[in-house]
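Scroll down for the structure; my scribbles are underneath it.
Left out: one protein chain. Kept in place: all the others.
Chains here go by letter, A and B, matching the order in which they are written, and residues are numbered from 1 within each.
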Amino acid sequence: MTDHAVELPVDGAPRAWVRRPHGYWGGVSRRLSRDPTTLVCALILTTVVLAALLAPYLDLADPYRTSVIYRLKPPGTPGHLLGTDELGRDLLARLIYGGRLSLLMGFVPVLIATLVGAVLGILAGYFGGLVNAAIMRTMDVFYAFPSILLAVAISGVLGGGVMNGLFSLTLIFIPSIARVSESITMGVRTQDFVDAARVTGAYPHQILLSHILKNVIGQILVFSSSLISISIVVAAGLSFLGLGVAPPQAEWGLMLSTLRPTIYVAPLNAILPGIMIFITSMCFNLMSDGLRNAMDVKG
Amino acid sequence: MTGGSMLTTMPDQATQAALMRDPRDIGGPRQPMLIAENLTKHFTFDGDRLGARVVVRAVDGVSFMVCKGETLGIVGESGCGKSTTARLLVGLIKPDTGALVFDGEEVGSVRGISIRRMQRSVQMVFQDSYASLNPRLTLADTVAFGPRVSGHSRRAARARAEAVLALVGLAPKLYAARYPHELSGGQRQRVNIARALAMEPRLLILDEAVSALDKSIEAQVLNLLQELKARLHLTYVFISHDLSVVRFISDRVMVMYLGKTVEVGPVEDIYDNPRHPYTRALLSSRPSMNPRQRRTEPPLSGDPPSPIDPPSGCRFRTRCVLAEPVCATVAPPLTAQGSAHFAACHAATPGSGHSAAAA
Partner (left out) sequence: MLLFVLKRLVYVLPIALGVSLICFALIYLAPGDPASALIPDNTPPAVAAQIRQAYGLDKPLPVQYLRWLGRVLTGDFGLSLSTRRPVISEVIPAMGNTFKLAGGAILLACICGIAFGTRAAYRSGRAADRLIGAAAIAGISVPQYWLGMVLVVLFSVNLGILPATGMGDIKSESLLAELRHLILPTIALTVVPAGLIARSVRSTVGEILGQEFVQTLHANGLPPSRVFLHIMKNAAPPALAVIGLEFARLLGGSILVETVFSWPGTGFLLNSAIFTRDLTVVQGTVLALAMFFVLTNVLVDVLQMLLDPRFKRARAASGAWQ
């Protein structure tokens, strides 16, 4: 029998065709950085987030200082770039400070829900059978409620407030994340390389960590990121109803609610907080779309 | 029936010598590497109507042996159960009934060895597909996974991975850090082989290992497999639907139809003197290389029946030219046709009641 092992060019041979290996995420970030929409949104969001984070260090008016004289001043009034609210507080300051709570109530529920929901979904998808049935049927029950309804009901019954709001928001996102995770995991699990890993006698946790996780986490994160915009809107909605942040704290939804009665007198001031919610939500949606597109291409 | 009566061919000198030196060898050269006894696997699905269930009888009482140092080829069409058999052999699926005996020890029983233990010595090479390698892991990581979970340190596993990549012809310096999407089909298949070899198996199950490759690449990989087998003293079970490939690489061949074994024997016996009508039809369905001897009629008529509701008695009878009433009532047993050659056909079984059989 002749020796037919294929000889490959080793050191010394032409290396024109050998390039530096690049991973999956390298390609994704490359494509993302070329998309103008994503870049603009990233810019806007970075500005908003930075402003919120650095609020105490910026040269802003005191967001809590009321003034009877300067109530409902329109934007452009000297000293108050965006005007004042119904209690005379500077709107620009309140919008920026408000961003802290609004963004917090947007991010944190999605973060926690992703951790919990992804674990539940991946376990359900990998093990199947009884584990799957137990987890997914429980998710189904929660999924059977319209989400805003559940959030309002739970938050309302618990008595409102930021913590209760965070809790109910987290609760409503877990089922959909679990579902998506389960579905993606089941798709990955049927692939041959998972069987190959099982043939090595590996234990489930080894397979889950080394093989499954990397293949599912990307898509799960994309889905989660698409929930951030919803979370911001719903969280602000809870505050709008009086179930989230309480006065005199600054938060976009709460501001919309308190400014609402002044709509006949100072309409522009009243709709400003909503513009912030809208812009932030839209930027997150656009970026999530961009991320999904960047990840769609193989390799 | 099978087991002891299908007596083994003794492995050749070189293999015997290697077996003597292999500390893992327990049974000795005459002990078959693997005995499959009456393996059965049925899959049930929910039907359309309430309460209806559909049973797919993928593997239905299959028995065979694999001798040390040989290559057993398994051929059959789609739906015959060969892929399920492959997964049964390697422990991915548990059989409903039946047993596996590896080197004399029963797998999965209290007295014998566990499936995990068996998996240290039995590995599988999968068909090349985009799904056969984890797209998010480098080749080195993929190949090193097996040694890692077997208890080796990260460094040792990595070293082993690189060594075995070199063994299949992929220079580690160039390939270790690459990803599957950067490789051609033939190279991916080499990685599949490397991954299996990284576990230092004694028996390799190859499930359609070359079926997805272009012909020229297929030849390279087959030669690689032959060379590895000799160098590492491996035993192969080679599953394929491609008759010429099986002929090239096998020592013995087993033909499956609809979840059952219909014929088994040494490769040249099977190809030159097939005793089962299905085998004959399969072999004659290969297009003729001679333009003067063209085929005018298809040797096999009809579609293969589905394994959901196989015909009674002999499962091939609905497409068989020799079918007779006895074929519908009695399932033919595997009977000897010569030394080590068996076929399950009434026409080839003396005393079966078939008109063509000897009395």
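As a working rule, contacts are C-beta pairs under 8 Å (C-beta built on N, C-alpha and C of every residue); 3 or more make two chains touch, one makes a residue touch a chain.
Keep in mind it's a predicted model, so treat the numbers as computed, not measured.
Touch with the chain omitted from the figure is made, among A:191, A:210 or A:229, by A:229. In the complete assembly, the contact with the undisplayed chain comes from A:182, out of A:35, A:182, A:195 or A:251. Touching the chain that is not shown, out of A:114, A:147 or A:258: A:147 (per the contact rule at the top).
Touching residues on chain A toward the chain that is not drawn are 137-138, 140-150, 152-154, 156-159, 176, 179-180, 182-183, 223, 226-227, 229-230, 233, 236-237, 240-243, 256, 260, 263-264, 267, 270-271, 273-275, 277-278, 281-282, 284-286, 289.
One rule holds in what follows: only the chains that are shown with their structure count from here on.
Averaged C-alpha coordinates give centres for chain A and chain B that are 49 Å from one another. On the chain B side of its complex with chain A, the touching residues are 87, 90-92, 115-116, 119-120, 123-124, 126-127, 129, 131-138, 141-142, 145-146, 148-150, 169-171, 173-174, 177-179, 181-182, 192, 195, 199, 220, 223-224, 226-227, 230. Interface residues of chain A, counted against chain B in their complex, comprise 1-8, 10-11, 18, 21, 23-24, 191-193, 195-203, 206, 210-211, 214-215, 298-299.
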